[in-house]
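So the structure is just underneath, and the comments pick up after that.
The complex appears here without one of its protein chains, the remainder shown in place.
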Amino acid sequence: MSIMGTRVVRVEDPLLLTTGATYTEDLRSEQLVGALHLTFVRSPLAHARILSVDTEEALAAPGVVAVLTAADFGRPELPPMMPMFNQAMTTPLLATDVVRFVGEPVAVVLTEQAYQGQDAAELVVVDYDTLAPAVDMRDAARDEVLLFPAAGTNTIMTFGSESFDETLFDGCEVVVTQEIHNQRLAAAPMEGRAAAAAPGADGRLTLWLSTQAAAAARGAIAGWLGLDPATIRVITPDVGGGFGAKIGADPDHAVVAAAALAVGRPVRWAETRSENMVAMTHGRAQVNTVTIGGSRDGTVQAYRLDVLQDCGAYPRLGAVLPGLTLLMGPAVYAFPKVEGRARSVVTNTTPISAYRGAGRPEATHAVERALDLFAAEIGMDPAQVRKRNLVPAFSAPHTTATGAVYDTGDYPEALDRALEAAGYDALRAEQAQRRERGDAKQLGIGISVYVEITGSAVGPGNPHEVADIEVHPDGSATVLTGTSPHGQGHATAWAMLASEETGIPIEKIHVKHGDTDAVPDGIGTFGSRSLQQGGAAVRQATQELVELARARAAELLEANVDDIVVDKGRAAVHVAGSPDAALTFAQLAETERLSVRSVFEAPGPTFPFGAHVAVVEVDQQTGKARLQRLIAVDDAGTILNPLLAEGQRHGGYAQGAAQALMEEFTYDAEGNPETSTLATYPFLSATEVPSFELVGMATATPYNTLGAKGVGEAGTIGATPAVHNAVVDAVSHLGVRHLDMPTTPQRVFRAIQQAQKGI
Amino acid sequence: MQVTTTVNGAQRSDEVEDRLLLVHYLREVCDLRATNVGCDTTSCGACTVLLDGESVKSCTVLAVQADGREVSTVEGLAGADGTMHPVQAAFRQEHGLQCGFCTPGMVMASVSLLKDNPSPTEQQVREGLEGNFCRCTGYHNIVKAVLAAAGSGAKA
Partner (left out) sequence: MIPAPFSYVRATSADHALQLLASSGDDAKLLAGGQSLLPILKLRLARPEVLIDISRLTELSYIRVEGDEVAIGAATRHCDLVDSAELQRDVPLLPHVAALVGDRQIRHRGTFGGSLVHGDPAADLPAAVQALGATLVVQGPGGERRIQANEFFQSYFQTAVGEDELLTEIRVPRLPDAGWAYEKFTRRANDWAIVGVAAVDGRVALVNMGETPLRATATEQALAGGASPAEAARSAADGTAPVEDMHADQDFRRHLAQVLTERALTTVAAGRR
């Protein structure tokens, strides 16, 4: 019986449940004996000139070995993170003359004991001269306060047409425009950032990093420090979540490495939550202006998306994410005319990078809100409006108005399944009853239909990933993967793939990742790419290993290789019809190593899709919204392990719902963070979400032999607009057309108040 | 100050700094590193352990306050033969963990919850775990796991 598609429980879990994982802070490597503890001194101001840094008192504090500032590093100014960025907006390793966000590192203190670090860091005296900050991205776009005067502008880059087509909405009976905020979120994985660095006697530096992409981290840090990448070994211990904010490395990680090299001793760092909330990259942070036009029968004729992206103080990945937002702008809809443009600007806030979805949730959210606004304007059911405009089912690649090439999809079917599972008509009937009765608690029903892009290529060429597999003489096997799991369960899933082809039980297959000495050219885990490329690579490598074993057996058994068959029950091969003279994979590895290294290359990214229906209850008197149900169809192609895929979906729903209902990272007018602890930044707890209702649908992609698309981000992408639409829907009969996320009680209450005044 | 504790059944005595937090005592002095620190504000529950059988956030207890008391961490939960506690087994069976960082605290909070309420409803499980954050699972499978463990008669 095939193991594929079965609910295999994770091989990782017994360790995680009994002795705990080994995160970077848990490491007790011999190389780290006597490691110094690094504590950052960070800017308390959003924008200021540094007049002086006095380290004298800190140096005299107990246990302090060194206090380092920008002046102690040879290359204080780093090259731009991406070649297309404005060259004048360089990111310093430690702040040199100006600080540009609260949390920017200014100095580091190295102490013998961890507890001495915070004590000493307080004693570093930095004299600042406050500068006016640009906190709101719309203010920053006006270039009145410049973060980088040498650049002459706060704009990092623009996308799309400079000017819009004035005739785009000609002929439309109805045109609706709305500014929609996709608020700033903290990625805030449960484990913050952490690093340990040990300079070796051989001149090499070993770096343990909590990262989603070890090889990229190595390249970045080598570049920032001016080192040959070959002199750095990055090892990825267990990683306590990433959500996109741990792709590659941050300048802070390079500081840890540089500090270790500067003092010639091992150095370790694990950030506090207070530090994490302001200094780890944030996500989202777009203001989108949508315009949608069409006829009163529900047909949309034109759609325009104008994106303003807040990038925070220094250009990071966030600066290029609007490109994805525009690409996915029209999403699942066959709009005849589409146009878009985007602008990325710097502000005196924490830099923006990827956060679960990264550019695609913003696109889906904008268009799904736009459709609801259009439906409200013409007085049509939002489900009907969607059905009228969906791209019909297709099995040959479909090219969109923005140039995206979708692999496979059946959006109408996804929507139908979600509506049916939700009992949509009955929900509308209950909603009508509650409205008629004037209940304090009104029902809201929100829909989203989405398509997203997963497994995009990193750099030039097609998307690809690497895998090695070796069977050992003891019958066990080792898989090396270029992916970098941090909760996704690759150790189990990749073992399933290798077991499927060889018959070696999964308990005997050991999956290793994240060590650049073992896998120097792995890509990592982000963008929902792992199974479709990394898993496909494991499958491909295993199939090649089986071919190698058959060839070797043919030679030993003096048979034709075409006659050699695999006996999975015994993890062996033999001549067809002669099972007694079988050779196990283990035996075939006795005289010569039985191993294969393989690179899987996909023809392109894949486009998972789905439909979500959210049901919320809104207390009209207090404005409080509660998520009652979330019904979700997420078609991610063929599923390898439903247990793992469902887990990814669940987590995505909660994060998506959290954006709609709860989370927002905010600053005051001076650029001071207002939500920099978990007491003020509202993580969801178990009491704020229901159990989710998952609906199955699996449309295979031809882009890999597994038929798999990405699933890691889909739940987030679908859930946010569904829940947001549901909250607006709950109070739409009171005249509310839109309110921004998060839909806090005060916002909902105000929206009702204003709508009532307007009537 | 000198503190004497019983950690996972074994008595020990250590000289500690007065301000040492219980979680750092467990991690650095006792070398039990399963228990994690996830925040600074007593919000996340990743550091949950049992103190005299009751769940507490070990980032908000001083090591000196544990003097003369029993501390239980997730490392002490499985049987001597390595058999997982029913809560641990249920977390695995129901895929109630992903990255694993919240897991030791979540498991200990669940053990404590089931000790006080051996047959909770779904709502009671959700409310009982309100002090433990998970960023990966959306709580769906954690709640399933605790209910499954309750069904299997889990006791601390």
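The first chain written gets the first letter, and so on, giving A and B; residue counts start at 1 in each chain.
Convention: a residue touches a chain if its C-beta (ideal position, glycine included) is under 8 Å from a C-beta of that chain, and two chains touch if they have at least 3 such contacts.
Remember, it's a predicted structure, so these values are computed and weren't measured experimentally.
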Per the whole complex, from B:V7, B:V61 or B:C134 the residue touching the absent chain is B:V61
Of the residues listed, A:M662, A:V695, A:A722 or A:L739, which one is in contact with the missing chain? A:M662
For the chain left out of this view, which of A:Q183, A:S274, A:T325 or A:S732 touches it? A:S274
Which parts of chain A face the unshown chain closely enough to count as touching? 115, 118-119, 122, 272, 274, 621-622, 624, 662, 666, 674-675, 677, 679-680, 682, 684-685, 687-688, 744-746, 749-750
Even though one chain is hidden, which residues of chain B still touch it in the full complex? 1, 17-19, 21, 24, 40-42, 45, 48, 51, 54-57, 59-62, 64-65, 109, 112-113, 127-128, 130-132
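As a convention for this text, only the chains that are shown with their structure count from here on.
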For chain A versus chain B, what separation do you get between their C-alpha means, in angstrom? 29
Quick check: in the complex, which residue numbers of chain A touch chain B? 9-10, 12-14, 16-23, 25-26, 114-115, 188-191, 238-241, 243, 272-274, 486-489, 643-644, 646-647, 650-655, 677-679, 683-687, 689, 691-692, 715
List of chain B residues in touch with chain A within their complex: 17, 19-20, 24, 27-28, 33-36, 38-44, 46, 74-75, 77-78, 82, 84, 88, 91-93, 95, 97-104, 107, 122, 125-127, 129-144
